[in-house]
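Just one protein chain is left out here, and the rest sit where they should.
By written order: A and B. Residues from 1 in each chain.
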Amino acid sequence: MPFIPHTEQDVREMLAVIGAPGIEALFDEIPAALRVPSLAEVPAGLSEFEVMQLMQSRARQDGRPLCFIGAGAYEHHIPAAVWSTVTRGEFYSAYTPYQAEASQGTLQSIYEYQTMLASLTGMEVCNASMYEGATALAEAVLMAVRANRRSKSARILMPRNLHPHYRAVALATTGNQGVRFEELPYERALGHTLPSSLAPFAGQDITALVIAQPNFFGVFEEVDALTDFAHAQGAFVIAVVNPTSLALLKPPGSWGQKGANIAVGEGQPLGCPLSSGGPYFGFMCTRMEHVRQMPGRLVGRTLDLDGRPGFTLTLQAREQHIRRAKATSNICTNQGLLMLAGTLYLALLGPEGLERVAAVSMQRTEQLARALTAIAGVRRVFGRPGFHEIVLALDRPAAPVLAALSERGIEGGLDLGKDYPELGPALLACATETKSAEDIETYARALAEVLRPARAA
Amino acid sequence: MSNIPADLKFARSHEWIRQLGDGTAEVGISDHAQHALGDLVFVELPDIGRALSAGEACAVVESVKAASDVFAPVAGTVVAVNDQLRHTPELINRDPYGGGWLLRLRAQPSSADTGLLSAGEYGTLTAEG
Partner (left out) sequence: MSLPPREKLIFEYSRPGRGARAQWPAVSAPAVPAVPAELRRTQRPLLPEVSELDVVRHYTRLSQLNFSIDTHFYPLGSCTMKYNPKACNAAALLPEFAGRHPLASAASGQGFMACMYELQEMLKAVTGMRAVALSPLAGAHGEFAGVAMIRAYQRARGESERNEIIVPQAAHGTNPATASMCGCIAREVAVGPDGDVDLDGLRAAVGPRTAGIMLTNPSTLGVFERRIEEVARIVHESGGLLYYDGANLNAILGKVRPGDMAFDAIHMNLHKTFSTPHGGGGPGAGAVGVSARLLPFLPLPIVAREADETYRWLTERDLPQSIGRLTTFAGNAGVLLRAYVYMRMLGREGMRRVGEYATLNANYLAARLTQVGFDAAYPQRRASHEFILTLRRQAQEYGVTAMDVAKRLLDLGFHAPTTYFPQLVSECLLIEPTETESKETLDAFVAAMAQILREAREEPERLQRAPHTLPVRRLDDVRAAREPDLIFKSDAA
């Protein structure tokens, strides 16, 4: 029996102490009609060797295509020291640090994480992670509704050039709480949200404005003008940011005159493998004045009985296990292990390393854009500078092109046709520091082949 | 055994109210309540000018182990809040019936304090509880 250490003698002795004739007797309070005779549809168990054979075979089946997709999950080099440390049993198999004295390793690392992310985002406080970027945004929306006392409307301005999945998650998560979303258009030639597009909302009761920097197209927004407009209307500003980009970009805490109220984003680029979409971690940062409205755990430094510094979960009265129906959120388990990976990643990269990753990724994407737009039928869509992603228009539908590239072992980008039909056939491509000049050349050659005019039969 | 000032009335939810004689009344939480909550770490007070109905949640007192709503014992408009509690929430633990007051209301002329307990009745209630 895998992982169950009992011998037959153990079982006999234990039953004798309990005073039961057999293990089945321990289930005698359960109505007989509910007892399951067997789990016939479940396959028989496998040894570790057999299951690893199976998994390796499935992994080989999927292989490792050359990946130029971003769209919210980014391939970066993850130092080996990150996961060798994170998978140490003392981190991997520990629980949430409710018994602080027995969890100082976890608690101190969270405090360090909070410090790093607060500084990266230019905010005053950071929580101990949300599930991922989209749910962090949804929680930020609910937090703004709670915390913005001057606003009663629960109306949220959300740009059309925000990640479509983030929009979908925000809707699905807040739908039952009376939140209303209004879409802001983007400028067709440049790809960003014009501050003037906010003018129709002047004088109205708006609870919050969401600003994504960079936006889903990779393009840079005019964050200062947008932030100042929102604040002039009494609205909160919710920043949705890429953490790698913050090595180069002005952080949300410095946007406009007063800085954003809440900053959230996807932490995956910091040390989390792509892993088909998860586990990642969401980060959420805010100002101290809003801290009691922020969901999620917080670690604080304090002193113990002997005056020694130590760390503990704090401000827990806002959380579900105490406040219950009135909690700031129902979140309990978060993404602790991934937050630790992010902490290790940032400690290893440091400010210089993170800057280089950001800068080199931007360079590679520019090189990719040049190589691909040199092919007939491929052109850049937006004229404004951006981070490490680019929207490219094609002269034919994107889906078959991407399928043909996939057959050649290249995942060329994301088809934007479903979510942005107004762009015509277009794809969103990304090249990070992991893509060499040869990789880019490989993609360009393959795309040129795929787009070559068909020969007459 | 706590000393419950005789001039106070109490709600069953452990708030007290003291008439100040000028048409306003002072509201706080009882010694029994502060003891149950433990060391208070934060108090959230209503905005001045807010109109409250009787029984409406108007403040939150937070300790390490709980965050409890405070309910208005009578209807009225908030005319003052105890700003000292922002920095020194432990005033409520130290002096729940005096320096630990939470807010002052201008009660509606029509709002009666029927349904509220006298000091003696509240003492009996909490001795049994």
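Quick note on the criterion: a contact is a pair of C-beta atoms (placed from the backbone, for glycine too) under 8 Å apart; a residue touches a chain by one contact, two chains touch by 3 or more.
Here the structure is a predicted model, which means the values were calculated and not measured.
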item: Per the touch definition above, residue among A:21, A:185 or A:277 touching the missing chain; value: A:277
item: Absent-chain interface as seen on subunit B, which is shown; value: 38-39, 41-42, 62-64, 89-90
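To be clear about the criterion, only the chains that are shown with their structure count from here on.
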item: Averaged-CA centre spacing for the pair subunit B and subunit A, given as whole angstrom; value: 44
item: Sites on subunit B touched by subunit A in the complex; value: 41-42, 44, 47, 62-67, 69
item: Of subunit A, residues touching subunit B in the complex; value: 149, 292, 316-318, 322-323, 326
